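The other protein chains are all here in position, but one chain of the complex has been omitted.
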Amino acid sequence: MSESKFNFMLNRRQAVKLGLGSAAMMALAGCGNSGSTASSGTDAGSEGGYKVAMIMSGTITDGGWDQGHYESLKRALEKHPNWTMLEPKENTPDADAATAAQSYVDQGVDLIIGNGNQFASDWAEVVADAASNEKVHFLITNTDPKSEMGDYESLDRVETVLPNFKQTGALAGVVAGLMTKTNSIGFIGGMKLPSTEAKYSAFLAAAKKINPQIQGQYNFEAGFTDASLGTKLTENWINTNNVDVMWGDASAVDNGSRQALESAGADTHFDIAQPIDIAGPDQPTVVTSTVTDWKIDQAMDEIEAGSFGGGKVISADMSNGGISLGAFSDKVSADVQGKIKEYAEQIKNDAFLTDAEVEAIRSTL
Amino acid sequence: MDFLVNSLPTILNATTLSAAPLLLVALGELFSERAGLVNIGLEGIMAVGAFVAFAVGKMTGNLWLGVCAAVIAGIAINMIYAFCTVTLCVDQVVVGMAINILAPALALFGYNMFVGANSANATGVVMERLSIPGLSQIPYIGGPLFNQQLLGYLAFLLVPVVTYFFKRFRSGLSFRSVGENPQAAETLGINVIRIKLVACVLCGALAGMGGAFLSVCMTPIYIDGIVMGRGFIALATVIFGRWSAVGIMAASLLFGFFDGLNVALQAQFNAAPVMFFKMIPYIFTIFALIFFGSRHAGPKANGQPYYRESR
Partner (left out) sequence: MSKSTSSENSREKMLMTLTPIVSVLLALIVGAIIIACLGKSPLQGYGAMIQGSLGSAAKIGKTLERSCPLIFTGLTAVFAYKCGVFNLGGEGQFIMGGCATATVILGMGLDGPVATLCGLTAGIVVGGLWGLLPGILKITRGLNEMITTIMLNYIAMYFMEHVFKNLYSDNGLPKTLALPNAARLASLGDMHAGVILALLLGAFLWYVIFRTSFGFKIRAVGMNPIASQVSGFPVKRLVLLAFVISGAIAGMGGSVELLGKTPYRLAGGFGSGFGFDGVAIALIAQLNPLAAMAVAVLFGILNTGGTMMQSVIGVPTAIVDIIRGLIIIFAVAGMAIVKLPKVIAFFNVRGTRHDKAQSAPDKKEEVTA
């Protein structure tokens, strides 16, 4: 009995709420439009500086891809105090990628960054719709405009960033080649992209150059979210192939991979992190990181100078600080560190690996 | 086939690791279904449990506090279900679906609040493995069975407890009678509504704990979509395990085995289209149900609303 009474009362209370609620909604609907126009008014008032916004598929703390982009943006902002950043758009599903970009176009943002090549196809229409808007510029990372932007009517205010995958892979490969004791190394990629294959090919080619006995294991389809898959895959390779050095390109999955390495023994099993510098006491297995900076500062410079656009590719490589090795952990001896630096210099001058050597690996994938 | 022998330790390890959360959640569902409440909102409750365990564990530095918080959060979420199904007699499936939509959103919102742009908060720690001396040295099965995390042991230890509860305890028998025929149970003086509410509390608690397993034992992070259909697979294991705790354990282990097999295949045949390997656990679930899932085995009043007035 008491329960049904409770319902009854709740319903009456809800009825009261209903009245209050609809009144509030009326007010909301009434004020809604005036509120938003007021906000766009203030936006126009704060003119003078530039605005930048980033749209990403995951979260800015994913410990990998998205965090790498976010930190690149932060670095660019430090160099460009006249730029302000709008709240980044996290966890953007593909279905909403275009709307998200449009919402920043509407707010008069100068530079909209899409952090990955999935945005290349999602944004074709938004970019076309914004053709008359001189202010806005689009930067899409990890995209090759020649092969991936055929859908675009015009690339007048679009640029992309492409890191030098050969250099990234070779840097990691040199570290792996020098660190492995079992001559067995592994790589986990989140998605089978041309960039993933290019990185792994250079990785294995460089390691083999150090020591031809080295064998590589790889998985290109691990996704970016299922950390436990990384643990299980790595554990399997440790058990069946004696893998003792891992390099990852799969955000959260790399995290799982490091766990497997740690439980197999952090003194004999090593990880090379990517794309942010995370070596430190919290990460006992990480010996160093291959760091990518997405050269957002360069895009900002070009916008300020009015030279941005035309589907240019901003290349991120070792000569402009786009690619670098992070800090070493104490598991890498001074002797090995010296050797790595020597090789790194060769990689920078493209004197370490030939394209044919990389291609030889790629053709076997 | 050589690789299968070599990867057997990994497969077996993955078997218990994947089975434990399923087992926890499925045992929760067992309580619920024994009391006639089909709860398909497990997926949502797990998401909340996973987030709360991660966040509280990270904040306090004590994973067990995280697990306790997940249990409380799981109960809290399931009270929505209890209120709607038991008190308001809403269709159980409908409420379950509603929870599956609402709860992950709450978890994601909490994550946004807790971590935000502070990447120091994004990674916690996983529970230490506790190896039982001697037993853990047994080849093949020693590691998976006797070198687990405490929460994993707990999941498996719950199986005899639950079995005993339903077979021997008066309240266990009341549960069963409520699931079979609530009207008759009421005439025997059993408080049907109370039993159903207790079932909801237990279900929420165990589902929250199962979610906690994902972010405290399996990985040290929370990520949107971490549950990956495990809530629905747990539902399947209850049917496949014929509504008995031991059966559910067997079903969870079998599912875990196929999950491990999927990874072993992925690790070995890296040039093959691995998406077909990833389908294995889901295909297995369907086949398991085809061969072992019978519609006649479950509690008879399962899924039906109970109107006290219609006594």
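Some observations on this one:
Order of writing sets the labels: A and B. Residues in every chain begin at 1.
In this section, contacts are C-beta pairs under 8 Å (C-beta built on N, C-alpha and C of every residue); 3 or more make two chains touch, one makes a residue touch a chain.
Predicted model, so just to flag it, every value in this text is computed and none were measured.
The hidden chain makes contact, of the residues A:151, A:282, A:342 or A:359, with A:151. Of the candidate positions B:97, B:141, B:173 or B:193, contact with the hidden chain is made by B:97.
Contact with the omitted chain, checked across B:158, B:239 or B:301, is made by B:239. Listed for chain A, the residues touching the missing chain in the whole complex are 4, 7-8, 10-11, 14, 17-18, 21-22, 24-25, 28-29, 31-36, 38-39, 53, 86-87, 89-91, 93-96, 98-100, 102-104, 106-107, 117-118, 121-122, 124-125, 129, 147-148, 150-151, 191-194, 197, 221. Contacts to the hidden chain, counted on chain B, fall at residues 40, 80, 83-84, 88-90, 93-95, 97-106, 108-109, 111-113, 229, 232-233, 235-236, 239, 273, 275-276, 278-279, 282-283, 285-286, 289-290, 293-296, 309.
FYI, only the chains that are shown with their structure count from here on.
Averaging C-alpha coordinates per chain places the centre of chain A 33 Å away from that of chain B.
Considering their complex, residues 3, 6-7, 9-10, 13-14, 17-18, 87-88, 108, 111-112, 115-119, 121-123, 126, 129, 193, 214, 218-221, 223-226, 228, 260, 263-264, 266-268, 270-271, 274-275 of chain B touch chain A.
Note for the complex: chain A touches chain B at residues 3, 6-7, 59-63, 67, 70, 90-91, 217-221, 225-229, 231-233, 235-237, 239-240, 252, 255-256, 259, 263, 282, 365.
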